[in-house]
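Of the protein chains in this complex, one is absent; all others appear in place.
Chain lettering (A, B, C, D, E, F and G) follows the sequence in which the chains are written, and residue indices restart at 1 in each chain.
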Amino acid sequence: MQVEVVMAGFGGQGLMLIGKLLAEAGMEAGLEVSWLPSYGPEMRGGTANCTVVISDRPVGSPIVKNPRDVVAMNLPSLDKFEPVMKAGGFLVINSALINREASRSDVHVCRVPANEIALQCGNARAANMVALGAYIGCAGILPIQRIEHAIQETFEKKPELAKLNLQAFARGLELAQGQGKGAQ
Amino acid sequence: MQVEVVMAGFGGQGLMLIGKLLAEAGMEAGLEVSWLPSYGPEMRGGTANCTVVISDRPVGSPIVKNPRDVVAMNLPSLDKFEPVMKAGGFLVINSALINREASRSDVHVCRVPANEIALQCGNARAANMVALGAYIGCAGILPIQRIEHAIQETFEKKPELAKLNLQAFARGLELAQGQGKGAQ
Amino acid sequence: MPKVTVDRDGCKGCEHCTAVCPQRILAMSKEINAKGYFFARVTDRPRCIGCRLCAIACPDVAIRVECHGVAYRFFDY
Amino acid sequence: MPKVTVDRDGCKGCEHCTAVCPQRILAMSKEINAKGYFFARVTDRPRCIGCRLCAIACPDVAIRVECHGVAYRFFDY
Amino acid sequence: MAKKLMKGCEAIGEAAIQAGCRHFFGYPITPQSEVPEYLSRRLPAVGGVFVQAESEVAASNMILGAAATGTRVLTTSSSPGISLMSEGISYIAGCELPVVLVNIVRGGPGLGGILPAQSDYNQATRGGGHGDYHLLVLAPASVQEAADLIGLGFDLADKYRNPVMVIGDGMIGQMMEPVEFRKSPVLDLPPKDWALTGARGRKARIITSLFLNGEELEALNLRLKAKYERMAREDVRFSTYNVEAGYDVLIVAYGTTARICQTAIDLLREKGVSVGMIRPITLYPYPYEAVAKAAEAARAVLTVEMSMGQMIDDVKLSVLGKRPIHFHGHAGGVIPTPDEVVERIHSIRAGFQS
Amino acid sequence: MAKKLMKGCEAIGEAAIQAGCRHFFGYPITPQSEVPEYLSRRLPAVGGVFVQAESEVAASNMILGAAATGTRVLTTSSSPGISLMSEGISYIAGCELPVVLVNIVRGGPGLGGILPAQSDYNQATRGGGHGDYHLLVLAPASVQEAADLIGLGFDLADKYRNPVMVIGDGMIGQMMEPVEFRKSPVLDLPPKDWALTGARGRKARIITSLFLNGEELEALNLRLKAKYERMAREDVRFSTYNVEAGYDVLIVAYGTTARICQTAIDLLREKGVSVGMIRPITLYPYPYEAVAKAAEAARAVLTVEMSMGQMIDDVKLSVLGKRPIHFHGHAGGVIPTPDEVVERIHSIRAGFQS
Amino acid sequence: MQTLFERPESLQTTRTHYCPGCTHGIIHRLVAEALDELGVRENAVGVSPVGCSVLAYYYFNCDFVEAAHGRAPAVATGIKRTRPDLTVFTYQGDGDLASIGMAETVHAANRGEKIMVIFVNNAIYGMTGGQMAPTTLPGQVASTCPSGRDVNTAGWPIRVVELLSSLVTPAYLARVAVHRPQYVVEAKRAIVQAFRNQIEGRCYSMVECLSICPTNWGMTGRDSCDWLEKNMIPYYPLGVVKTPEGSSSRARVATQGA
Partner (left out) sequence: MQTLFERPESLQTTRTHYCPGCTHGIIHRLVAEALDELGVRENAVGVSPVGCSVLAYYYFNCDFVEAAHGRAPAVATGIKRTRPDLTVFTYQGDGDLASIGMAETVHAANRGEKIMVIFVNNAIYGMTGGQMAPTTLPGQVASTCPSGRDVNTAGWPIRVVELLSSLVTPAYLARVAVHRPQYVVEAKRAIVQAFRNQIEGRCYSMVECLSICPTNWGMTGRDSCDWLEKNMIPYYPLGVVKTPEGSSSRARVATQGA
């Protein structure tokens, strides 16, 4: 089993962090993982993305041209990565910033208004956690507690933030599960 | 036919110049020539030497481990180059600064008190020209006029010096011829 | 009368112009532009004195200042 | 009484010492040393005042200054 | 130690600390600035010293000075920065000093770009500075291996009194993977009885690469040569993938590219095609014999590089015309994909039929 | 023009002037300081400009700037100085600018010595700076050829918009031989419609080697590769010696060493032993085919270098295992003697009997 | 309708990659305005550095060449010495100019190259993500001095124009700031003056521009301007430090405009 997911959006949206949380959770779950960021000047003001590979054998290429799953936090990211997804993959769309529908019909789509929900949770910057929750909710690749643990560890020194992020994560999870896996 | 000659002495004794004159004369005579100096820090305060090759075909190695001829202007030079000369070669010894005899018996030896003769000619610095004259006088490898011409050209702008040097050259020539080629 | 125009999509929302306008007639919009920035806009055009300070402070040359009729040049630039 | 010794083969014949000796008791020899240099030598030892200027000026530390009895130190060095 | 998810650059920094290195001199450059950044935080905490040099030229000479005192020392950079170190590295090699250098290669030539590349292979294995010297060059293919090879690199540098380069690319440097640190030194190392520590109670020591006399300089070069021959005997490292099953094409690739080829090999296996791979870990000394042997079992060899073809010369020198050698490469930060490699293997194998 | 007895370094300077070069930027270093010294006298006299750079780092970037205006420009240095130019040279190659660089090689590594050596072969042909670039490398074996290759070098630099290196050693640089200057340019050259001359009446021009986008940077690299392939087709140069007579040993040597081998071949001929020689004049592009062909006629190949063995890799890449390849070399300024080479040939030939 | 302010011709309409609020943009515009006003656009060659302004060549409408990190003065020397008729300028950051490029800077200034140097001092390495620069202020946090610059191990920040002002050769050395319009006005005068020096055949001019880096300072653009005013200007005093007339008493830029 191997899952590749690209998490993409504006720089500053916290995509790198949720990718890292996913990878950490995978590692704790005893799987092989890799996390690869886009880096360099493309990041400045533009889009940022990272690729996480989770596998039950050593990860070959950590860069993936055709990822199975995509979390798209803004329109340019959706435009860029939707076409290259593998059929049958999971696509999370941040509907707060993307007002078009998915154009692929061979992937599982999950739309969450991540920014709005984050605002509702009391922290506009937690949209990434909502998206992570939504992704785990629909793709279900790792046990929820692993992710929660990873969040807790990361914000160990800021329990306030941990709580907030866990809440946002839970909301995303909920929403995705609500949408069901069969969403096209 | 190929002749290799090493001209060696203290830095400042003008060995480089007489080597160059020899090479120039060779070139003017339509022969192939090369002139190679020792260079770098060895030169400072220490000994200096140059190797001139004159040949009727293109010069292969311009560096010669066993030169045919040697012009030794001081003792260290004689010590260094006498042993490596080819048998049958010509060895000019500046007897003004070297008070030992040649130890090889299979080479033609010509002793000239170059410094003293230069002083007699009115220029202590012309000892090199005396040695050049002696060398040409005994080895006879190039027509005398070629060398004289080269000297004239080199000191074109200082006719005083040209005259002096030519004179020193002539004295060396004379002395060597006086000694005869058979000198052992 | 002076006229200030902000190039909506050229603006990066840095707020330098709003900070320097002596008339305080520049403000950030609530909308975002094509690049995802909240852009500056003129709130009260008639009060503009054409001082050009906003344009001078703009790192993205997103402001243009024109003038109908008499133009005062408050300082050399 | 001061005593100046020149290391004959350590001397490079630069004449710095002869130039600085206040007593003018250093001069260059007419002989050359092992390295081919005319070396400095003391011409009139008794007149030496042990001032060390020659030694201080010698780039090759070829001069040694000693003293029997009372030694005057004209300056700190 | 427990596994930790770490960026390659940070793992490199930590591995150096674990190897007993307490001194870093270097200059920021993408995609490796995380090494100095990490060490500027960590070194003071472990009693070490972090110095941001004014340039890579300075950095390479600072590590020379530091190594001269017998201290373990690290510098890291990326392609243009390594070029600026060429003279310094040649001096370090000539002075026979142990240092570890990291090159997180980016696309070149010139300012190029910052994406992953392997186009400094020639520079690392043959060129760079002037003179007859070689770096011992280690090429990790994962964050874990990067950490391991840093530790090993310090040991090998001390073993040979020779600069060691660990060469990766932006992918290795920027990627996070689980990593676990091993204890170092592992090897039995000679005493540093040449180090400059003040001439107390002993003769003064000199460290230099200047030998004005040709024979003396030749003696240095012969000593270096003997060292390189010893490396070739004792410290050639490589790994293989899918060679047990038999194969008709052998892939030769190192570092990042080898991982991509590994995925390609997996894809091919799924389709019933068996392809073997040999991955040089030491780029110098190069595993000539191992590559030659592995190639014998194949009908053709495919070299895959993120360059226009640099390691291929070493593959040719291994195989010496006995098998056809193909090349697949990209340059400038374009990373070959497993699919491309699969494609290429198919077309090579198609040639067998005819 | 009449023949003149000139030092190699001075002939190089004069040849540059004859080739229309009016600008020199460089830093003194033995054994090539006679080039800047000569040009500091000559250039002002012909309306040119001589600038003593503060370092070789600066010099390499000054020539980049000068070449960017479409001007012919020269720098000269010796081994450590060339190492310092590595980054600059990589930039020049990446910017596709024509310059001529001279390396009068001295013994290395490090400060080494100043005597003749050929130990920068790898640096010149493969390494040096970072990235997938190559210099076109010309290796003269006489003062006359040094002058000729400087002229040709300027033409080739312009033809390919690529840096050209003329590589010699202290022997070539310090030796005097008769020399005659030929007119230049000889080749038909493309217009410099890329030069920075002020954007009067045209679009502004940019000269850069930065391509942040991988595909663009790859495009540059593919363009460079095509250029190198064209060089290999059109501008491989070599010469042979004593090949007509037939030979059982082929010597491969370049530059100074080739002259020594030539003398050795003459000595052998006197003894009735016929040995052939091929002398690469372009070290890059290397005459692989010619060496391969010449080797076919022999039973063994002997590579002679003033290094611990660098060109030998190219000889191996030419011969590809078809003939045994022997090596004779010295390093650090020790010059192989004709007698040694003769000796070596005898022992190789003795092996034939058994 | 009269235009009081618009984009100078020497500036392309290309949008820059600079972060919001980054004053690199202002300095670009000033240079472009100077090229326009002096009518030398078609005669100018710019040299971009390695640093955030590495892509400056896309933004100016004149010939440009990219230099290696720190070597812009050497590249400019190569250009100007071969084509003295061109107006040559470099545009360099503080890491580029004062760290790795120190030797080239001092020597180009000291040889009196007839070039003009725009020196953007933002007290940080912008492009590479906020490492310490030679100009980073004492106590200022950067990614390679996470507890703030410690003058005991990293020394005091280098004041470049003062350093160069101890050289005899250079013609014009000034420091300006661009974080508020009133400073921008003076900055422009200095830049125009520096270009004029070159056009009139005088040698090396440098205008050091104090600039902000909101991204790596970790502040908003507006806070950055305040920070510059409060922290940088006291350490980096503004004014003309050296003029062709040799006066080295610090004068306000304003009094210099010709």
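Things to note:
Everything that follows uses one rule, which is that a contact is a pair of C-beta atoms (placed from the backbone, for glycine too) under 8 Å apart; a residue touches a chain by one contact, two chains touch by 3 or more.
Since the structure is predicted, the reported quantities are computational estimates derived from the model, not experimental observations.
Although one chain is not drawn, the whole complex shows that of G:A103, G:A133 or G:I191 it is G:A103 that touches it. Residue in contact with the omitted chain (choice from E:A19, E:C95, E:C261 or E:V275): E:C95.
Residues 27-30, 33, 36-37, 40-41, 44, 50-52, 54-57, 80, 110-111 of subunit F touch the missing chain (whole complex, contact as defined above). Mapped onto subunit G, the interface with the missing chain covers residues 99-103, 106-107, 110-112, 134, 151-159, 162-163, 165-169. The missing chain lies against subunit D, touching residues 2-3, 10, 12-16, 19-20, 37, 50, 52-53, 55-61, 63-68, 71, 73, 75-77.
Assume only the chains that are shown with their structure count from here on.
Computed centre separation for the pair subunit A/subunit G is 42 angstrom, with centres defined by C-alpha atoms.
Looking at subunit D, one finds that none of its residues touch two or more other chains.
Residue numbers of subunit F whose C-beta contacts span two or more other chains: 57, 87, 91, 95, 113-115, 208-210, 212, 335.
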